[in-house]
Structure formats: structure tokens, C-alpha cells
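What follows is a single structure, and I will ask about it in a moment.
All protein chains but one are shown in place.
Right after this comes chain A.
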Amino acid sequence: MKDNTKLLTIITYAILLGAVSVLLNDMREFDFNQFEKFQNWAKTADKSEHWFTSKNAIEWSYYAISAAIFFWRGYLIYGFSYFLSILKEVENGNYFSDKNIKYFKRIGSIFINYTISILVLRFLLTAIDGSTFKFIRELKGEFTFLIPAGLAFYILAKIFEKGKAVEEENDLTI
């Protein structure tokens, strides 16, 4: 069991590093200079023009939302990092610990929060660039994978809660 835990820890580290490097690469490719342009525009903008409908504001909103999507991807990777904490608890022999129950719940909530936030942000993006928002096309991956995975982690947390109660009862059986 201990060897399996070590192998799983190594695989989790590799996945985490891969996810972080992909995110960093996407961020590098993203043109953050747009924000500087926005700052310049904010200084020289025509005060009489309604800011909300101006072209620059719409463009900036687009970039701000794109940046927010990066933030949520980082949040999802943070969720993955809880796998390492769970594996550490398992390695220490604390299978049905309060910590593991808490980690499972956190991973579940991160997966579901991520999916809902990405749905809202992508909807806003399509609203800004004027294209049509196709719910299924935009979130096919998230809804077929992350929402069920999030729910699965909540179910695991419940199973572990029961397991903890049974373990405590077993410990008090003489």
C-alpha cells in the first residue's frame, strides 16, 4: 500500500506540474499589454462618452474576463493539490480522518465552483464579442467530467464520514 501511495504521489506531482506549466504557457501567450492600453485610455478617455458602451471598455472587459478564466484555472489546480494532502494522510495510516473528509469536500466544491464560474465567464465573453452562446458546446468537457467528479468527491466525503464512525465504533469494541 505504501509503495502504491508513493507512485500515486509521484503521478499527482507530475500532473500538477503539467497543469501549472500549461497554465503559465497560456498566460505567457495571452497579451497582458492590453491592460496597459486600458490604463492609457482611462487617462485620455472622452469624459462625455458613456464609458460602458465605449469600444475600449468592451475590449477591456473581454481581457479582464479572459484573465479571470486564468484565475479559475489556477484555482482548479489548487484543488488538485489537495490530492497530495489526502495521499499524505493515507501514507500516515489516517484513512478516515477529519482532514481527509475536509479535503474531499473542498475538492468537490472547487470542481463545482470552477465549472459554474467558467460557465458565467464564457457566457459574458460571448455576450461581449457578439457571438452566440451554445451551452453544450462551451461546457461539454466541464459538465461531463468536472461536475460528476465534484459530486463524486462529496459522496466520498460522506462515505468517509460513515467510515470514521464505524472505525471509532470498532476501536471501542473490546
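To be clear about the criterion, contacts are C-beta pairs under 8 Å (C-beta built on N, C-alpha and C of every residue); 3 or more make two chains touch, one makes a residue touch a chain; residues count from 1.
Note that in this section contacts and distances are computed from a predicted model.
J.: Any idea which of "FAD-dependent oxidoreductase", "Cytochrome ubiquinol oxidase subunit I", "Helix-turn-helix transcriptional regulator" or "Phenylalanine--tRNA ligase alpha subunit" UniProt assigns to the chain that's been left out?
T.: Per the UniProt record, the undisplayed chain of the complex is "Helix-turn-helix transcriptional regulator".
J.: Write the list of chain A residues that the hidden chain touches.
T.: Residues of chain A in contact with the hidden chain: 169, 172-174.
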